[in-house]
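I have a structure here, written as structure tokens, and I will follow up with some questions on it.
One chain of protein is taken out of this complex; the other chains stay put.
Up next is chain A:
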Amino acid sequence: MTLDEVTPRIRTFIAESFLDGDPKGELTESTPLLEWEVLNSMNSALLLNFLREELRVEVPLASINAANFRDITSISKLVSGLTAVPAEGA
């Protein structure tokens, strides 16, 4: 999946799941999700589940860090990069 495909899906998931739909439209691609505690322990688990079940991306535990989950842009880059990796044996 390309960055353009991934980004809106992640943004929509975060807005609807963690921010009551973000009625004021405050969520941007650079909103600091960790610093503002949008991504706490519970929401992180739900986001990872969403990536796995809906976007079919298994994020390696070594990639679950502050740099990759700082904001929507960094998460989208991570997911896009992981989907670009050819499947084993392909």
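Going forward, a residue touches a chain if its C-beta (ideal position, glycine included) is under 8 Å from a C-beta of that chain, and two chains touch if they have at least 3 such contacts; residues count from 1.
Here is the rule we go by: contacts and distances are computed from a predicted model.
UniProt records the chain missing from this view under the protein name "Acyl-CoA dehydrogenase family protein", selected from "Phosphonate transport system permease protein", "Acyl-CoA dehydrogenase family protein", "Phosphoribosylformylglycinamidine synthase subunit PurS" or "Peptide ABC transporter ATP-binding protein".
Interface note: of A:3, A:34 or A:84, the residue touching the hidden chain in the full complex is A:34. Of the residues in chain A, those that touch the hidden partner chain are 17, 34-35, 37, 39-42, 44-46, 48-49, 52, 58, 61-62, 64-66, 69-70.
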